[in-house]
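Would you mind keeping the following structure in view while I ask a few things?
Here the complex is missing one protein chain, while the rest keep their positions.
Labels run A and B following the written order; every chain starts at residue 1.
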Amino acid sequence: MDIILGIRVQDATIIATSKAATRGISILKDTDDKTRELNAHNLIAYTGEAGDTVQFAEYVQANIQLYSMRENDIELSPLATASFVRNQLATSIRSRKPYQVNCLIAGYDTKKDQPTLNWIDYLGTQVELPYGAHGYAGFYTTSLLDKHYRKDMVVDDGLKLLKLCLKELETRMPIDFKGVYVKVVDKDGIRSVELD
Amino acid sequence: MQTTVASEYSNEIHSVPIEHRFNPYSDNGGTVLGIAGEDFAVLAGDTRQVEGYSIQSRYEPKIFDVGDNIVMTANGFAADGVALIDKFRQQLKWYKFDNFGGKLEIKSAARYIQHLLYGKRFFPYYVSTLIAGLDEEGKGAVYSYDPVGSYEREQCRAGGAAASLIMPFLDNQVNFKNQFIPGTDGKEKKPLKYLTLEEVIELVRDAFSSATERHIYVGDGLEIKIVTKDGVRTEYYPLKRD
Partner (left out) sequence: MSDPFSINGGSAVAMVGKDCIAIASDLRLGNQSLGVSNNFEKIFGFGDKCFLGLTGLATDVLTLKETFRFKTNLYKLREERSIEPETLANLVSSTLYERRFGPYFVSPIVAGLGHKDNKPFICGFDSIGCIDFAKDFIVSGTASDQLYGMCESLYEPDLEPEQLFETISQALLNAVDRDALSGWGAVVYIVTKDKVVKRVLKTRQD
């Protein structure tokens, strides 16, 4: 199972996604990036059915960018972005072949100066959370996050907490997930971070 | 030329074998409840017995005085319940023969029932079992079991069809769960205290009239067995019959 984790701190949201792309018993790739930039301040991280994930992420990416082009370069807020994604999934779940995609949306609201993390599953269940994960990663990490998460954390504290979670995942997960890509979304936009 | 006459049953020929399956269990409804007080214990149960949507009996008692100041009930599949209680009674008789008529303490009875239940681990008695009585210090005791013999001593327990309706009420009114001393901002719990027999009977009657109102498997009558140092006493209260 792929790992996607998100932690919201005071001035940013951190996202970590596993690098392994697996199919059956094989690891096909160890440099798989399970995120797409929706716009300057919104990043989607996804897991789920192989073909559906990228198709879905790029579909919403295209539509959110199309919105900005049509509407005079207005950037969709994180809440609006998440609502749009939720709506697509909620419609899809009652269609003939639903998208089986779970995602986290890390955003930074430039108007309210607030970072956000939205948890959305393939049914269209959406919640705004301080930290969250999809799949088995949740079972291993939520207890750590419950214990160590503080409201006043900054990016560095968040990365420390993330490392704690990854250490646990490395010891407890039955298969090697080949490390993670870490991305931070803050007022300056989206950037990659190397964990040491 | 065809000499045989076509059978009337020619369409009864099956190309696949007919499968038979016997279901050894059924659900006879009813609900039971036990509460322990300081120097008494009660076991209560409704007296309705059902099968599907039919009422088989409006008065079929399921709380039994099994001797040695212990009352017992096994609610769920009635046949198994009766079988379990009969078996326990039988074994208690043998115990008395072997021990010169000595009293079986409730904690020993409790452990023994575990073995009766676990003895049928792979074809269980389909029942929620409760026993009530007094412990070695004379304090009220209620023991509750799952169908395969996992058991625990508790202050109170509801079992059977309406257990899910009654149990939270008991948490609230017997163990004072979610009750706090006013003005302490939810920091100081309402202190636990033993309820009097009168208070317990009122709670039991409220619990059963509420369960009767909302559950079709509960009703007709309420029979309560009260255990004190003076022995076992029975009370009966009518419940709604609809």
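The rule we apply is simple: a residue touches a chain if its C-beta (ideal position, glycine included) is under 8 Å from a C-beta of that chain, and two chains touch if they have at least 3 such contacts.
Just so you know, these numbers come straight off a predicted model, no measurement behind them.
Q: Pick out which of B:148, B:167 or B:197 touches the chain that's been left out of the picture.
A: The one listed residue touching the chain not shown is B:167.
Q: Which listed residue, A:28, A:50, A:127 or A:175, touches the chain dropped from view?
A: Answer from the full complex: A:127 touches the omitted chain.
Q: Tell me which stretches of chain B touch the chain missing from the display.
A: Against the missing chain, chain B presents residues 162, 164-169, 171-172, 177-179, 186, 206-207, 210-211, 213-214.
Q: Spell out, residue by residue, where the missing chain touches chain A.
A: 86, 89-90, 93-94, 119, 121, 123-129, 132, 138-139, 142
Heads up, the rule we're going with is that only the chains that are shown with their structure count from here on.
Q: I'd like the Å distance between the centres of chain A and chain B, where a centre is the mean of that chain's Cα atoms.
A: 51
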